[in-house]
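For this view, one protein chain was removed and the others were kept in their places.
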Amino acid sequence: MSLLEVNDLTVKFYTEEGVVNAVDNLSFSIDRGEKFGVVGESGAGKSVTALSVMRLIESPGHIESGEVLFNGENLLEMSDEEIRSIRGNEIAMVFQDAQTALNPVYTVGEQISETIRHHLGYDETEAKERSIQLLDTVGIPDAESRFSDYPHEFSGGMQQRAIIAMALSCDPDLLICDEPTTALDVTIETKILQEIETLADEFDTAIQLITHDLGVVADVCDRVMVMYAGKPVEKAPVEELYYDPKHPYTVGLMSSIPRIGDERERLQTIPGTMPDLVDLPSGCSFHPRCPYAEESCTRSEPALVDPETGAVATDDDEHVAACLEYTGELTDGLGYEVTVRDSSDDAEVETVAGAKASSAVDTDVPDAGGDRRD
Amino acid sequence: MTKTTDGRGRIQITGFDADEVKEREPLSDWQETSGGEAVGRWTRVWERFKRNRTALIGLTIVAVMSLLAIFARPVEVMGLTVQPISLAPYPPEEILWIRHDVSQNTPPSWSHPMGIDGEARDVFSRVLAGGRYSISIGFVVVAITGTIGLVYGSISGYFGGWIDEVMMRIVDMILAFPALILAMIIVSMFGGGYWQLVAAFTIFGWATYARLMRGEVLKIKENEYVMAAKALGARDRLVIFRHIVPNAVPPLIVYATLQIGTVVIGVAALGFLGLGMDPGTAEWGTMLENGRNAIIPGPGGDIRWWITVFPGAAIFLFVMSMNMIGDGVNDALDAQETGVAGGGDK
C-alpha cells in the first residue's frame, strides 16, 4: 500500500471570472520514504494539488470529487477533528515564502513549540526543548537564544529552515514542499535542498516536492509528475524522464533549461503562456503551444497512456504520458530528438559534466522557463 | 545513440522548434486572454465602480438630493435669477398661518407631507431646501482642504529631513484636536454664516490629507521612475506634480469622499449647537436646534416627532449615500492597486 494515493482528484474554484478548473482528474501515489516531484509552470495546479492533499482548499475553491488515501484512509471523508490530527502531525508542509508563512507577532520558537504541544501533548518546557533541538538540527546556529527571536529577526534562509523545523517537529510521514526555495537566492537554495533531502532520509519521511524547476527535481526526486493546466501530462521515474521524455511539454521544459556549452544559438523556450484555467483550449490543452500539434489535437483530449503500448495507464505503469502520438492519432509524429553525449566525447563540456556527476541536467540556472512566482 | 547506463552524460534536445508555433496558423480559435488589457487605469477603476450596486445607489441619492437642494428655490446671484425653478411648495422661511389656513405643530398630511413645525412653517419645503448649506459647504471644504493637504503633504514627503519633521509636527498638533471643537471655536470667534462655516472646517481640515499624502509620497519616492527622473535632473516641482502626485492621490480621493459626509454632519452639528446659520434658516442642523423643544410633549401630550425626524433623516440619508460612494471608490481603487502590484512581492 502506498503512503499517499490520490485518485481522480478534481478541484474547482468558483470565481467572478468563471469556474477555474484548477485540478482535473488527477491521480498519483507516493510510497513511504519516496521523494516525489511535481513539476510545471505556475498556474499548472501544483499548489492546489498540495493544498488539496491536506484538505486546505478554501472557498471559493472546492474539491469536487476524487479521494485522497493516506495510509489507506480517505482524508476527504474525515471529520474536521480527524484531519486536524493529521495535519502538521503526519503530513506537514513547507511553504514557498517562509516570511509570509510565519506569523510576525509570535516568536519563531513559540510557533514551533505550539505544534509540538498541540500534537504531541508536550508541556511548555518539553516543547521548548524539542524546538531548540529541531532548530539546531536544521542548522540554525545558537538555537537556544534564537528560540525567542521574532521572524523578522531571521534571514530569509533561516526563516525557511525554521519552517522546515516546524514541519518536521512531529515527525511526519509525508512532507509537502511547495516551491521551498523559490524565494531564496541560488546559493542558499542548494543548501536548503540538501538539508531537506538529508533530513527526510534521517526522519524517514516521504517528500512531495513541488517546483517549476526540473533541475531541482533531478537533484532530489525519485519519481516525477509533470503537470499542465491542472492535468498530469507525464509521470516517470526521474532518470527516464530526463533521458526519454515522452510528452512534448516535458521536452519543452527541458529544452528551455540553459546549459553551458550549448551549441544552439539561443534557448528554445516554450512559446506562449499557460492558458487561463477558466477557458481551456479544446482537445489537448497544450495544443496552442505545442510545435507538433495537429488538427486532431484540437478535437480529442489525450488520455494518460503507456507510451510503448498505447494502452490506458494503470497503476503498474512506470512511465506514462498524455499525448495523442501514443494512441496513433498523430500523422506526423513528434519531431524531437534527445541526444546524450558521454562527457568524454566532448572536451568542451567535460568540466561541467564532471562537476555535476550526480545529476543529468545542470542545475546551476534554476529557472525552467516558468515564472518564479506562483 | 543509446542511453548511458550510469546516468552520466549530457542531454541535448533538438527538434523542439518554438518558431513553428508562432508561424503556423492557429489550429483552433482559442486565444490567449491575458495581455488584452489596454484600457487606462481610471477607466478600469470606473468599470469596477460601475459594477458596485451599493455605490451606484449612493451616487443616485446624492445626485437627487443635490439637485433637489438646487431646484428647491430659485437661485439668485447678485440680483440675477440664474435658476428660476422652485420645487418647494412654500418658501422655507414663510410662516404659514399668516396667509394660509394652517396652525403650528400639525402632523404630516397630504398638503404638508412632513407636517408643520412649531413656527408654522412647512417642514417639507424646509427639508428640501435645507441641504443647500450643508451639502455645498461639504463640497467646497473638501475641495479646498484636499488641495492644501495635497500640496503640503507632497512638499513634506518629497523633501524629507527636517522640513518634513517640522511640517509633520505641526500636523500632529492640529490633529490633537477634534475637528468639531476647532470649528466651534472658530465660528464663535468669527460669528456664524456661510463663509465662516467654510473657514471653520478649512483652517485646520487639511491636516489629515497632508498626513495621508506624505505617507504616499514617501512610498512612491523610492520608486525607480522617480529616482530616475531626479537623477536626470528634473526640477523638483516637475517631479512632484508629474510623477508623484498622480500616483499618490487614490487614498486621498477615498478620504475626500468620506470627508464630504463628515463635513455635512459637522455643519449640521454646529447648526444644532446654535453656532451655524442664523436661527431661522432652513438648514438641517439649525432646524433640529429649532425643533429641540419638540421632544417635550406638547400641550395635549402628543409627540411632535415630525419636526425632528425629517431634517435628521435627510442628513442621515445624504451622509449614508456619500459613505456608500466612498466605500465603492475605495473598493474600486484597492482592486486596482492589487491588480497593478500583481502579487509576488510581500
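To keep things simple, chains are lettered A and B as they appear, and every chain counts its residues starting from 1.
Rule of thumb we're sticking to: a contact is a pair of C-beta atoms (placed from the backbone, for glycine too) under 8 Å apart; a residue touches a chain by one contact, two chains touch by 3 or more.
Throughout what follows, contacts and distances are computed from a predicted model.
Visitor: Can you tell which of "RNA methylase, NOL1/NOP2/sun family protein", "Thiamine pyrophosphate enzyme TPP-binding domain-containing protein", "Oligopeptide ABC transporter permease" or "Glutamyl-tRNA(Gln) amidotransferase subunit E" UniProt lists for the chain that's not drawn?
Guide: "Oligopeptide ABC transporter permease"
Visitor: Who touches the missing chain here, A:52, A:115, A:131 or A:182?
Guide: Of all options in A:52, A:115, A:131 or A:182, contact with the hidden chain holds for A:115.
Visitor: Which one, B:67, B:143, B:170 or B:227, makes contact with the chain that was left out?
Guide: The missing chain is touched by B:170.
Visitor: Going by the touch rule given at the top, which residues of chain A touch the chain that is not shown?
Guide: These residues of chain A touch the chain that is not shown: 51, 54, 56, 58, 80, 84-89, 92-93, 95, 97, 100-106, 114-115, 118-119, 150, 152, 163, 166.
Visitor: So which bits of chain B touch the chain we can't see?
Guide: 169-170, 172-182, 184-186, 188-191, 261, 265, 268-269, 272-275, 285, 288, 292, 295-297, 303, 305, 308-309, 311-313, 315-316, 319-320, 322-324, 327
Keep this in mind: only the chains that are shown with their structure count from here on.
Visitor: Show me the residue ranges of chain A that touch chain B in the complex, using the header's touch definition.
Guide: 97, 99-100, 239, 242-244, 248, 251-252, 254-255, 259, 261-262, 268-273, 275-276, 279, 281-283, 287-291, 293-295, 297-298, 335-343, 346, 349, 352-353, 357-358, 360-361, 372-373
Visitor: In their shared complex, at which residues does chain B touch chain A?
Guide: Residue list for chain B touching chain A: 1-4, 7-22, 26-28, 30, 32-34, 343-344, 346.
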